[in-house]
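What you see is the complex with one protein chain gone and the rest in place.
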Amino acid sequence: MVGARRARGTAATAYARFIIRRVLLSVLVILGVLVIVFFLARVIPADPAGLWAGPHAPPEAVERARGELHLNDPLWTQFYYYIEGLSRGDLGISIRTHDPVWQDIVRTLPPTLELITASLILSILVGIPLGVAAGIRQGSWVDHGMRFFAISGVSVPSFWLAVILQLLFVTSLGLLPTNGYVSETVLLTYPLKRVTGSIFVDALTQGNVRVLADWFWHLILPAITLASYPVGLVARMVRTMMIEVLGENYIRTAKAYGLPARFVHYRYALKNAVAPAIVALGLSFAYSLTGAFLIEYIFAWPGIGQFAWYSSITFDYPAILGVALVVAIFYVVVNLAVDLLQAFLDRRIVLEKREA
Amino acid sequence: MSGSTAPGPEAPPPPRKRPWMWIVIAIVVVVVLAGAGAYLVLFQPAPAKVPTVVTYATSSEMVTLDPSTEFSNSILILPNVYEGLTRFNPQTQSADPLLATSWTKTPDGMNWTFTLRQGVTFHDGTPFNATAVKFSVDRTIRMGGGAAFIWGAVDHIEILGEYQVKFVLTYPAPIDWIATSGYAAWIFSPRTPGWDTPGNDTVKDQEMAKWFEQGHESGTGPYMLDASQYSTTRVVFERFDAYWGGWREGQFDKAVILRNADPAQREASLKAGEVDITIDVPVLDLPQLRNDTSVRVLTTPSYRAIYAFFNTGRRPTDDPLVRQALAYAIPYDDIVTAVVGGLGDQSRGIIPKGMWGHNESLPQYEFNLTKAEDLLRQAGHPNPNFSLRFTYTLGDLFEQKFGELWKEKLATLGITMDVVGLPWEQQWTEAQGGPDTAQDIFVMYWWPSYVTPYDFLFNMFHSASYAYFNLGYYRNPTFDATIDEAVSLEATDRDMAFQMYSQAQMMLYNDLPGLGIVDLQNLYLLKADLRGFQDNAGYPLVVFFYQLSR
Partner (left out) sequence: MTAEVVELGIPARWKAFVNRHRPAYNEARRAWRLLRKDPLAVFGLVIVVAFVTVALLAPVFAPYPAEGRGQSNLANRLLPPSLEHPFGTDDFGRDLLSRIMFGANIELQVGLFTVFLAFPIGVLLGVLAGYFRRGIGEGIMRVTDMFLAFPPILLAFVIAAALGRGTYAIIVAMAVSFWPWYTRLVHAEVLRVRSLPYVEAAVAAGLPHRRVLLKHILPNAITPATIQASMDIGAAILIGSALSWLGLGPSPPAPDWGVMFNNAYLSGSLITYWWLGVFIGMPIFLVVLAFNLVGDSVREILDPKLRRRRIL
């Protein structure tokens, strides 16, 4: 943003410097996260060698596992091997699933992405109109109602909401499936070739409508549950921004000139109000990767959140590190994108001002 | 953030309103989407024949698939795709013929000759014969992983004929029972890919292991694994048409094992019709489930029990009187009714009820707070105000509630017990650290690798297992000698072995390094229209899909 304000004739170089600096810092941040996770995870005295060997494995098998997993080496050595593996693109083998970690991540990331995207779309579709309506009518009962709804969304415990929704839609109304990604019978009757980890992508590209519909049906409840927080967030932000913008002089001027209120609101006010909301959403995107875990657990959605949890609770160090890496990368990438977007938007607004 | 200046003294002209344009666009979009959707749905090729599927929802992941080294939860998979020489029969408590039709042994129990079934083929087309048996068991012994120790008595295997194989042992052992094991006793094809790699045996074994881990199998069982769909949480089976046992009307073409760690979700899935059979639903739901005609509740004896170990190496639990007092403070009946929902019995001795080695005439501790107080006084603690650390596996409801109830009773005696749930790895690591730093009370389940009391007594109380699974830190040479001898008598004099096992359990009753709390029952929930299911305690929680029909 600082770069954008300074940029008049030297826009390109300013941007370039800005981006390079941010990327370098991002790499530093990611490394920092890895170091912290690596050593922090070892603080707890737990031995995943038994996990590798099996629940009733004899002591020799567990000893052997310890050797194979390099668990007896000093910590810095283990860290060195890990970084060395990383540079080759090798994230290690998950102690719990015995699969390469990157494979597990590739398998579990798409479902979470589907869930988050769906909840983001939902929160935009619902949150923005709510926020606008509340902002325009500040102080009225419409505003109070919207505020209550939005703040409820942010306050409700997701595990409770999930249970209530299941009670309502599954048991009482019998409309939606309880949990799961896609129904077994549908998957076996209309076989789908799993190419990517995402049923949405696979079903769409293979024209398998039944599976797609079934997937969508399973998506509804978890997406709604996950969307409760962002909806509240977006609605509140948009409302705040609307109020702020509507108080600006140029809005009053436009209305004084007889421009219809609705035109003024949607053409001028909304644009400025929405930008920060998008920013906030972008940031929450990165969090939802693992923050969606509770919902993934309750709805048996095979995403990376529940993978992160099971890895944590079994002290599956390679998997824990892998997840931390992925989330950190997402976070810095999203941050970078958001900052660029803000700079870009700001510049446009600056130009618009000068035209008028 | 926004703070822009006024657009200037002249307002821009308002746009012409054309709402009808947007309406037209909306209608067109809707029509196009609807048309595309209808086209796709109507012209979606219907499957030629809908396969019949049975689905089993279980609680644990199925990670390893190597029949020689698998020693964990994939036992749910392997008995459906592989077979062993024999299969355990829980009703008669003996070994039934499976891939072997009959067998003889020399009176000293050191030579076992098996006659094999003819007309059996592996899924890859290779015929089953004595070579396959030797190949499989040799590889298992050679790799030495998993439960390979069950073959510890085997010196070598001789092929006497195409369908005759002899096991020559270094000490007597009941090979017919050992071959029933759900671990390390599977027979697989000598033409398993990976065996043809150039190199020594170790290299070949590793290549085969890699092939297995990708989701393949090379067994003789009624079902085959669909490797393209294998994941640790979802396993798909297909019918093996050339299975030697033949197929009847109503059996399933496909089977699926799904994993859902949450008991409430498993129950919900079954009731919603998405799953046909599942295990371990919340016990508090049993009353309504029993009244629900669309499902069937099945409780069967298992060889699983909950055990509590006392840290015998540190105060205050190093005093046997204190340990006995603590044992008298456990509300056994409440645990059976309130915690386990009636699906179990208080343990008697160490061997679970229904398994050979369980002795009904062994004594039990009972809930008696007065006795507990007396014992504490005798031990020199008239006003006990020590505190104990009780750890259990986080997420396990039975263990947690057992701890809560025990804690409450101990509080009336003045003893504080801290009930701490930890992930298994953490809990076990703490206990393995030795009596000085370990918890005071350690709780876990046990179930046998193959049906023998030795598995329980050796792993949990033999000094060789000290600080491994012997987490009472018990060291008693007499006990060790008794069970070591008993196991060697299993092949030749079972009655004597039984007596010796009972003696060993009496030693444990008196010394009390640990005790069994509850012998659990298996809890299955099935759809009412599923027929043929029979639980086999020798293969914990395994569903043999071949039995099932609708």
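Should a chain be cited, it is by its letter among A and B, assigned in written order, with residues numbered from 1 in that chain.
In the analysis below, a contact is a pair of C-beta atoms (placed from the backbone, for glycine too) under 8 Å apart; a residue touches a chain by one contact, two chains touch by 3 or more.
Note that the structure is a prediction, hence the values are computed from the model and not measured.
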{"item": "Sole residue of B:245, B:273, B:380 or B:395 that reaches the chain not shown, by the stated touch rule", "value": "B:395"}
{"item": "Contacting the left-out chain in the complete assembly, out of B:277, B:405, B:471 or B:548", "value": "B:405"}
{"item": "Hidden-chain contact residue, picked from the options A:158, A:183 or A:225", "value": "A:158"}
{"item": "Touching the absent chain when the full complex is considered, from B:388, B:419, B:441 or B:489", "value": "B:419"}
{"item": "Footprint left on chain B by the chain that the document does not show", "value": "262-264, 267-268, 282-285, 288, 334, 337-338, 394-395, 397, 400-401, 403-405, 407-408, 418-423, 426"}
{"item": "Absent chain, residues of chain A that touch it", "value": "25, 28-30, 32-33, 36-37, 40-41, 43-44, 138-139, 144, 147-148, 151-152, 154-160, 163-164, 167, 171, 236, 240, 243-244, 246-247, 287, 289-291, 293-294, 305, 308-309, 312-313, 320, 323-324, 327-328, 331-332"}
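Simple rule for what comes next: only the chains that are shown with their structure count from here on.
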{"item": "Centre-to-centre distance between chain B and chain A (centres being mean Cα positions), rounded to whole Å", "value": "36"}
{"item": "Footprint of chain B on chain A - complex, ascending", "value": "44-48, 50-51, 53-61, 64, 96-99, 107, 166, 170, 177-180, 183-185, 188-190, 194, 207-210, 241, 244-245, 248-250, 253-254, 257-260, 263, 272, 275-276, 297-298, 300, 302, 313-315, 349, 352-353, 356"}
{"item": "Residues of chain B defined as touching chain A within the complex", "value": "1-8, 11, 14-15, 37, 40-41, 44, 47, 50-51, 53, 55, 61, 63-64, 70-72, 144-147, 149, 213, 228-229, 231-233, 236, 254, 256, 258, 260, 262, 265, 268-269, 272, 274-275, 394, 423-426, 428-430, 432-433, 449, 459, 465, 468-469"}
